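Missing here is one protein chain; the remaining ones are kept as they sit in the complex.
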């Protein structure tokens, strides 16, 4: 970290996302996932993003809108408004807004009134890509970056599965740093890996692993490796992440090669967040995505709960998301909790450093890491991720900055 | 608004009602409805008014009392006390209070103790009128004004219906300004007016209406008019309001002439309020009041809810109170929300002005609008309200300050 930043920013800057906070200013430079395309029909959706109350809708002509939740007139929630061909209409006095926030009609004003032309309702840019809806909540037109074209969202040589978003009730950063904290998977998720022969191999060589984190163009990657099953081979687990909130997880072993899961984390406020996801598999592995989806909803292989066990979250073992929830939701907020970081936290440490740098860069008027430049606007972005047995000789290639 | 007030008071003064606030001081100069007479039997009722925790009771001799909720001894809630002939007795150590707050008995004190004479428990003046219980929460004896004798409470030439009070969980002002916001009735309540042929006529002349608000002796009135069904006639909707929280709504058309609904709004605290109501009809229209009461509890004529519509308050259309709840409860507090007022808000604008003036008047030691003078103590107060087709020539009479 630079001398300057250490003086100005503490870790707690990572968990505050509202308007006027340094972290909030950073987030407002990126596109964020705010909805799943197939969920948005003819009903307005109230959605809170970065502490702002908004309403997401698709007007009768198919245009996407993300505008202030409270009517500019006297504040009534547009969540209860009506979708019309040209926009959304407040139920109270009937003011009609288009997706750009223009007020098109005020039916209770007298004939000839031009008052509606003076009303500009808050609105943000919205785009749909790969089944997800992304918003840009920056306010300077000139700074709007291209929407990143992550591979799992734009590839057309396979199948895509966009699951319903999940809503969680703790700070977004606990979830996001957990994604790049590769080693927790081997310990915490042990009980859930009944069928995960690939990851079981980790425990055949206790303490004989190595973890390293590397900066990449758009974020960072973490590599874990340990001795392979045969001489001259290594097990390698590589995951990647793009700032500010995109995570890429690959498949397990050769049989799942090509599988990619992208997670898009979006802070609701300082105490809640949403996770959107997109799974992609190449055409010849369509079965895989179905199998994955099934296992997600499988009943947990949980041990029976003892009659005197009164804890809220039991049983929690046997299902990855429950195991994660118990660990992350009880941590408290980053910057407010006591911590002692270790070697296993190398990914976490680099992520914190890069995000604090991004916040600082935005404070100084610069362009933070993870923003796609105009020149690369149409390029597809691949966030490397796999879990494979590699020849020892290939390790060097993986273990370096891109 | 006067120069002075603009410097001192913002709109937010309207939503704060607790002790020590400017709005709270204003409210403590008026009588407020705090209960329905028929609900108050031999059980104490905890009631919070203007942020103060109180207990309302009727002693065994029929006297009404409104005293501090917490026993003067060690604070236990008198809500769980016992009603006796002479007052209310705390369950903890048995201290007995009369309706004036005098402590009459302390059974655990030794014989001959006179300590109870030194105890004065907080108490407020209470009066019953027309089936409602009113309290005066001012503290200066000399300032106590007469209890206003609104017509719907004192007329004896017809039938009165006092409905159970309603309790709502948002700021009182959103509700109260909605009463005088006449035009919302035509837009928001469209779906609920299946049988409201009178109000449907509004939409035959879109934009051809006129709204005006006028100061009256005790508050204000709002008049909406638009072209009548025959040449030389006008539809006129007139509603009135008395400071600080009384609203009068008339019947629809000649068939409902003489019907009057009075609403009494009472702030519980800054986030909750109660509404008491009294309907009155002349003797020859007794059927009307029954019909009205039935329609109030009729099931809403609601559209079916789509399976993917996850909003909390659906369906809300087809029942006036649900439509109002959705619009008012989502507005946020006055003075804290962004607003852009229009022509349709003339009633609302005048109401805010008069209430801020009343607050300022109280701050300066004066007598605010809406207080009944001693000279007029026994006069009946009529708050004009009707919805009628009038000859054009009568409009001038209606469209002026009283």
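Miscellaneous remarks
Going by the order they are written in, the chains are A and B; count residues from 1 in each one.
Keep in mind that, in the parts below, a contact is a pair of C-beta atoms (placed from the backbone, for glycine too) under 8 Å apart; a residue touches a chain by one contact, two chains touch by 3 or more.
What you see is a predicted model; the values in this text were computed from it and never measured.
Only one of A:344, A:361 or A:382 touches the absent chain when the whole complex is considered: A:344. Touching the chain that is not shown, out of B:72, B:344 or B:369: B:72 (per the contact rule at the top). When the omitted chain is restored, the residue from A:20, A:112, A:206 or A:304 that touches it is A:206. Within the complete assembly, residues 39, 41-43, 46, 70, 72-77, 79-80, 91-94, 106-113, 115, 118-119 of chain B touch the chain that is not shown. Summarising the interface, chain A meets the missing chain with residues 183-184, 186-188, 206-210, 306, 308-311, 313, 316-317, 323, 326-328, 330-332, 337-345, 348.
Quick note on the criterion: only the chains that are shown with their structure count from here on.
Centroids built from CA atoms put chain B at 49 Å from chain A.
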